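Below are the structure tokens for one structure; questions will follow.
Of the protein chains in this complex, one is absent; all others appear in place.
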């Protein structure tokens, strides 16, 4: 497959390929079948692959995620769709206490080749219970892997790589990206699941981000270029493991870093990245690493308030200008 | 009440005082009544206050935590005991999506004066599903407060302060501390819930920690003193909000900091503290802030492996020696 | 006999016209909301109650001002039937500061504590424990109150449903569980999310008294709710009602409705709770054409005013973004 696709179509193409290519693969989750998926990612797949391979589940997040773990133990390659990260809280026990521990607790007897996909993030005026960005929590858990495809090509390619992984892989798709169009060339799909990607190279400052914020960072970088500031934009792609080398390489070049993360600031993944730079590149830094995260407030419904709560291209520009002004 | 008490007795005394002092207060949770509490913190309270005030619940974490939220809305002052943080994963939806959001989502109409207590931490060979230190996750959530009493006096005093707070307060009690003895003087109980405390003052390095790790840090500080290294030991006490000022004040004095946190390193609260020091005291630092956390492994049962996975006084000593050796 | 299918309830004209008016207010309010959604005045998720009006209106009649309500994201009807003025509700959906939740909540999160309306919950099943807790507070404070908890058939699949019914029954808490069985959880028909679709039986197995009610018949809903509300209020334990109804519109404005046929929807529309009730009232000589015209007119006026309140409402200043995350100390 080559050419222009939306992110949604890329996810669908990846799902179709997975179902067609491996009889052990099946998809289950709320409304993935008849409804076509809350974000239409699985539209048409029930008709194409049948009810055994594309399974609508009751509203029982903890149980169908746990069943995905069990099915993986039983030799299948389940793809579980948890409609959104907001509902994944109900399944967190299964994820933290089973998916992540079974291999270790069994002394290496078990593997859990499970793939879990979920939509994440804010920006659609869905208010406090439907706008979480909790992928940073998942990145805290040893035993699982966490990725966040930000491009159409990664949406297409990461699922394939995740299915080849013998351990649980969690894929976070930012809900704002589904309608986004991009180029896909199956011949040139990502071959690696865990390495960060430089989406724009620059020398003055590194903007480290992932998922939905990538595009805001790139937009900000273009504006800054007009002011003569060349920002390098690093797309983490993998949140666990983090590509610490890739981060250090860029910071060693630019000596300045801003981490942009849609999660609440305190205890965000942005903090981890700042701490790692502190530990790994302290003496390379010309200025303290800065963080731009969401305001520490349950997401408000009103558009102007939600916009103010989230990182934006304009606030990224301001943050970088601010860093440059600082001493050192 | 004055004199020597165990941490467990201090918690019990605080619960008794709360139940005796305010008819709106009641205690509920698994086995808090007949059994006397999994850690015997509520032993005797059912007999003293009766079944309406001390309520055994079924194994339904999500529902009895949610019921605590509802009861708080209804004018009560519930103290909910979730036996351990490990089981609180099952209640996380109620905590993140209800306890933390109801005030904001209702435009300020509601308050949730709820207190939730739970045991946390490892060190008792309870293996991967019973040894979590997830209080750092809780510290990520706007709308709630999170405290970790490390001393007997705080075990006695923080519950009282938490009950005076109009918002949800989560109290994390490290399970290793329950048998620990300490002095309590009710006349001199902590008056503040959110300020960090210097438990040992020093000039060479600041060890920032909380909960069960405090005592390992103090032990390490004594050893270092023999080598002429004077470590300041800062007990965070409150994990949300963090006493950023208190942290900066100490670092401004010592110019070096080690954060000790029993959670897994990646995405730990230790990362947040390191990031805040980066942002607030970068130019005061003589060396990069270091972190000593748990190994990134589901907690193994075997004692020698668990000991190796957790921060220890000896590894704190080594970490500080290491920092001193570094350049700068 | 003039009143054929009439339950054992005195029918005063004012009262039945009130029921009709309440249902119509909801219908017209939501038709307007849908219209405003298409022009972008209202955003986010919008879940319409159209077709299910008899449930909220019928049930609300049995509740007093002291009783509490906990509802879902599909709560426009419940809020209106509870007596929250349409203006602040419309303003909330606009995201205005004069909205019931200051524009912080939107369509899914209506709150009005003065009317003991405790939301507006968007996590399926998560409102039930809150209702149990509110009832526990009443029980502990010896207040003879009911907490009415509305939720859908889909919520029955969530563990919290079973946990909440067990806890309420175990502690004999005054909760009235009102399950709005509209046969679908989003796009999943009940037969594909419940192995055993008799929901009342599940409630009974948890130790509750349970009944099934025609949720398209406002008088039947009112009668059933009145019958049980007092026993609940008196502390005889929680009660479960399954209200059989149907959603005429899509699940939300995003739903292409691939999972059901136009015919099925049309079949159910024959049982439209408003049209059928109006017909009965005509049969009973309680409603004339002029009555109906007047009713439509007053309701239309109310909706118009509501839109004006929303349009003219102020925006919350961005400087106040982080207000109401914590309670200013001193309170409560």
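For clarity, chains are labelled A, B and C in written order, and residue numbers in each chain start from 1.
Operating definition for what follows: a residue touches a chain if its C-beta (ideal position, glycine included) is under 8 Å from a C-beta of that chain, and two chains touch if they have at least 3 such contacts.
Note that the coordinates shown come from a computational prediction; the quantities given were computed from them, not determined experimentally.
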Report summary line: Whole complex considered, the hidden chain contacts A, B, C
Query raised in the report: In the complete assembly, which of A:3, A:75 or A:228 touches the absent chain?
Result: A:75
Query raised in the report: For the chain left off this view, which of C:43, C:102, C:116 or C:162 is in contact with it?
Result: C:162
Report summary line: Contacting the left-out chain: of B:20, B:59, B:188 or B:203, that is B:59
Report task. Kindly note down the residues of chain B that lie in touch with the hidden chain. Result -> 30-31, 33-36, 38, 40, 56-60, 62-63, 86-87, 90, 124-130, 295-298, 300-305, 308-309
Query raised in the report: For chain C, which residues touch the unseen chain?
Result: 157-163, 165-166, 169-170, 192-196, 198, 201-202, 204-208
Requested in this report: Spell out, residue by residue, where the missing chain touches chain A.
Outcome: 26, 52, 55, 57-58, 60, 62-76, 78, 93-94, 97-98, 102-111, 113, 142-143, 145, 166-167
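The rule we apply is simple: only the chains that are shown with their structure count from here on.
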Requested in this report: Please flag the chain sitting at the greatest distance from chain A, going by CA centroids.
Outcome: C
Query raised in the report: So, what's the distance in Å between the C-alpha centres of chain C and chain B?
Result: 41
Requested in this report: Please work out the Cα centroid separation of chain A and chain B, and write it as a whole number of Å.
Outcome: 30
Report task. Round to the nearest whole Å and give the separation of the Cα centres of chain A and chain C. Result -> 37
**Report entry** Contacts with 2+ other chains: residues of chain C
**Finding:** 101, 103-105, 109, 121, 123, 159, 325
Requested in this report: Scan chain B for residues touching two or more other chains and write them down.
Outcome: 62, 93, 97, 104-105, 142-143
